[in-house]
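The complex appears here minus one protein chain, its other protein chains still in place.
== chain A ==
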Amino acid sequence: MRNWVIGIAAPVLLLVAWWFLSANSTDPFFPPLETIIVRFRELWLFEHFQSDVLLSLGNLFLGFAIAAIAGIALGFATALVAPVRWMMDPLIHFLRGIPPVALVPIFISLIGFGTQMRVTSIALAALFPTMIATVDGIRSVSSDLMDVAKVYRLTRKERVLDVLLPAATPQIFSGLQVSLQVAFIVMIASEMLGSSQGIGAMTLLAQQSFMTADMWAGILLLGVIGFLVNILFSLLRRKVLSWYIGSRRLARAS
């Protein structure tokens, strides 16, 4: 509960401080927050809501959803199917040592024009963290649990869907969290490069045309979206992994 209070209070305090510190600013690069918020309302809540905000969010969620599903599926195939493992293992070894964000330039260079290419690059970049986490998750499922599944003669489908998948879910969610961050970064980057639509494109355009209030409004919006998306993700995790969170809390308490 206290975490929640701090989580909400900290950004609010920051905004309040920003408001007062910038109130009488004449620096063209740091306009008063009031001006920024006026522009924020004009730009994002009305004029560009559908054309840009929804477009960006749509790309983000579509790209992330594809990455999540494909990453989990590929992770299962890699962990369970020998030929796939032979193919993927070198790639996984290569990727494991690199922070996921460092791969972003590769995918940005792949970005072409059009929504499809943008969604593709978001999905591709975000796929690997989830895939690697899924492989690790499945490999670390205890052999005792698999012995139970064998003794009670669970079918192959049951072993995959009712034992391996839930047992690997805590690690899969760690992977999904990283994938979400990567997807968000690639979404913004994909719009700043070679696009005239989306929040990223609008923000960069504002900067290039010296409309600093508009630029700050764009950055503010990205911050708010990142914040809300993370809260949504935590809620989902809390729901799906309530057994894991509960058992960990109990183990720590004892």
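Note that in this section a contact is a pair of C-beta atoms (placed from the backbone, for glycine too) under 8 Å apart; a residue touches a chain by one contact, two chains touch by 3 or more; residues count from 1.
Quick note on the criterion: contacts and distances are computed from a predicted model.
Candidate names were "4Fe-4S ferredoxin", "NitT/TauT family transport system ATP-binding protein", "Cytochrome c oxidase subunit 3 family protein" or "Isoquinoline 1-oxidoreductase beta subunit", and the UniProt protein name of the unshown chain is "NitT/TauT family transport system ATP-binding protein". Note on the undisplayed chain: of the listed residues A:Trp4, A:Phe29 or A:Tyr152, the one touching it is A:Tyr152.
Which of A:Val5, A:Ala82, A:Ala102 or A:Leu250 touches the hidden chain is settled by the complete complex: it is A:Leu250.
Contacts to the hidden chain, counted on chain A, fall at residues 142, 144-145, 147-148, 150-155, 158, 162-163, 166-167, 169, 243-244, 246-247, 250-251.
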